[in-house]
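Other chains dropped; remaining ones untouched in position.
By written order: A and B. Residues from 1 in each chain.
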Amino acid sequence: MKVAFIGLGNMGTPMARRLVKAGHEVTVWNRTRAKAEPLRSEGAKVADSYAEAVSQAEVVVTMLADDAAVQATVQAAGGVIDKLPKGAIHISTSTISVDLSGKLHEEHRRRGHHYIAAPVFGRPEAADAGKLFVAVAGDQAAVERARPILEALGQRVFVVGEKPEMANVVKLSGNFLIASVIESLAEAIALTRKYGIDPHEYIEVLTNTLFAAPVYKTYGGLIAEAKHEQAGFTVRLGLKDIRLALSAAEEVDAPMPVASLVRDRLLAGVGRGFAKHDWSVLGRLAAEDAGVK
Amino acid sequence: MKVAFIGLGNMGTPMARRLVKAGHEVTVWNRTRAKAEPLRSEGAKVADSYAEAVSQAEVVVTMLADDAAVQATVQAAGGVIDKLPKGAIHISTSTISVDLSGKLHEEHRRRGHHYIAAPVFGRPEAADAGKLFVAVAGDQAAVERARPILEALGQRVFVVGEKPEMANVVKLSGNFLIASVIESLAEAIALTRKYGIDPHEYIEVLTNTLFAAPVYKTYGGLIAEAKHEQAGFTVRLGLKDIRLALSAAEEVDAPMPVASLVRDRLLAGVGRGFAKHDWSVLGRLAAEDAGVK
């Protein structure tokens, strides 16, 4: 298929590469062009503008940082949405608000496009290995047409509904669940450390029993190490996603007390100087508040 | 080894049976004798009193409901602690307070016994299959002597420290983590249901990706089903354990905001009439508070 790929950050680059490898005809575009060039040698075309990238596309995949980036590149006058041919499909893999996803849906519909939301779970390494998980929602026919793309990106594709926003809600609630694991582990590790229990051994117990899931291994390890400077996912980004989850919840009048609590802990992380640290730094806040030496 | 087993409830019975099968010479005792009788045909002796049960034992294993039961049977004048021969080992597998565990340690020590705490993770089915996980703490030599017993009970034994209380803290913090998973899932499922997402499919996504752990499968399934009448573990019992975790935390001045939140949700569960329901009923509270139809 003729695919335009917009947004070549840590996640976008390996995702675009996967599509090239899978044999699709991929044209890439990135605001900072230098990031696009390496993909040329791997078989992608590099467009001078997103208009050029999308004007012939059957499918455009976007992987952009946040609502603002999607608004600027996709939604703005003259943006992707204005340049995309009729009948084409927009696969939005960015983690954006439910509200914006709903609006994109409507605007694409009016222009005769198909819009599906397909946020992904996983880190850059997983993207590179095609091991992402993809939660997708949208019109059934469009999802089926997009499936070869989705399957090239991830190890497994979950169809969660026919309204695109539903995939965004799944993604945001998933990030909320990760954050709640981080905060709960932070508290449990602070407690057990005060009783002299080695955090690595403690995580060993947890992750070999009821909590044998990647999220406990990853974040348990990070909190046990207490090294949060090198951020896989910053406090600031975590805060953004928890806010989006809480906004989605407010929209439908759903209280989420644990989400609120995590939001406030992340804000305290910012206030205490850790905005750019990994969000596992909640472990450090809990340790400080417990007076762990 | 000559083993006395005290406490034949849902967990104790299969655990005692495992010890018989493993070839130990097991004498059992239970307050309600009828519960002990079936084990006779499987090869256990049934004692008339716990005094009789423990007076010849090399090892006594206790699996009792709570602090009060342990105080009445073990700690009281004329209790297990007074009847146990010098040099014997008490393996306490009950989920009790850190405070009581510390006191038992001291009182056994004064009498020339060994005391190790070995709370278990798992439900009755796991106990029956010898698939429990055992977190053990105590004097190293005693733990080594007790190891054949511990290994007969569980699929894996984790030594978490030399002070018995450390195993109790690990157990209580583990139950806190379970409760935090329940409440987080309750919120996430209420949210996604309001967006029309099927809870079973949602749990399918979670448990096949980052949250591929038994605790998410079990409790995600229970909340998706919304059937909480048949309790695997009641709100009242959950509340007891969260209180013990919070008490252990207060003892060392560790704040645990998520634990506090879960405590209050469980109390609201009691107030709203669900004291005897499974603690997954937090899913119902979250749904009601979100106005899920």
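Everything below uses one rule, namely that a contact is a pair of C-beta atoms (placed from the backbone, for glycine too) under 8 Å apart; a residue touches a chain by one contact, two chains touch by 3 or more.
This is a predicted model, so every value here is computed, not measured.
Enquirer: In total, how many copies belong to the whole complex of which 2 are placed?
Expert: 4
What we mean here is this: only the chains that are shown with their structure count from here on.
Enquirer: Please report how many Å separate the Cα centroid of subunit A from that of subunit B, as a whole number.
Expert: 38
Enquirer: Please name which positions on subunit A make contact with subunit B in the complex.
Expert: So the residues of subunit A touching subunit B come out as 98, 121, 133, 135, 156, 158, 160-161, 163, 165-166, 169-170, 173-174, 176-178, 180-181, 183-185, 187-188, 190-192, 194-197, 201-202, 204-206, 208-216, 245, 248-249, 252-259, 261, 265, 286, 289-292.
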